[in-house]
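Just dropping this structure here.
Shown here: the complex without one of its protein chains, the others still in place.
What follows is chain A.
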Amino acid sequence: MSKDAKTRARPISPHLQIYKPIPTMVMSITHRITGGALYFGMLLVAWWLIAAASGPDYFDWVNGIYGSFLGRLILFGFTFALIHHLLGGIKHLFWDMGHGFDKDFATRVARMQPIASAVLTLAVWIIGYMAR
């Protein structure tokens, strides 16, 4: 990348803020955001495994943090991000094979995705509490 002032001052092409958000575009953005969140969420998985390998005292302490209100809130968000990214990923695999590109269908899928993610996230947590 050249850094001299002449190059820097050049006009740039319009970016995100200039376009009207449409469902497929919003889902594309949330796919990246959830992916980024899951990247750091992986630390919670690693910490949990380390805690389990470290013995009962440390495990119970970490479990206490995960089980606190804030802990549960973060884990709920983690579950939502994971399921959202999972559904979006499956959609991408179908796209990769050339299916589902019809405009209206793709828009309908994009509208369904956050709803399906929320429903599945709630289902996972309800089953989780029932299995307790």
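In this section, contacts are C-beta pairs under 8 Å (C-beta built on N, C-alpha and C of every residue); 3 or more make two chains touch, one makes a residue touch a chain; residues count from 1.
We take it that contacts and distances are computed from a predicted model.
The chain not displayed here is annotated in its UniProt record as "Succinate dehydrogenase hydrophobic membrane anchor subunit", chosen from "4Fe-4S binding protein", "Succinate dehydrogenase hydrophobic membrane anchor subunit", "ABC transporter permease" or "Glycine cleavage system H protein". Between the chain not shown and the residues A:Ala9, A:Ala53 or A:Ile115, the one that touches is A:Ala53. One chain is missing from the display, and on chain A it is touched by residues 1, 32, 35-36, 38-39, 42-43, 45-46, 49-50, 52-53, 56, 59-60, 79, 82, 86, 89-90, 92-93, 96, 124, 127-129, 131-132.
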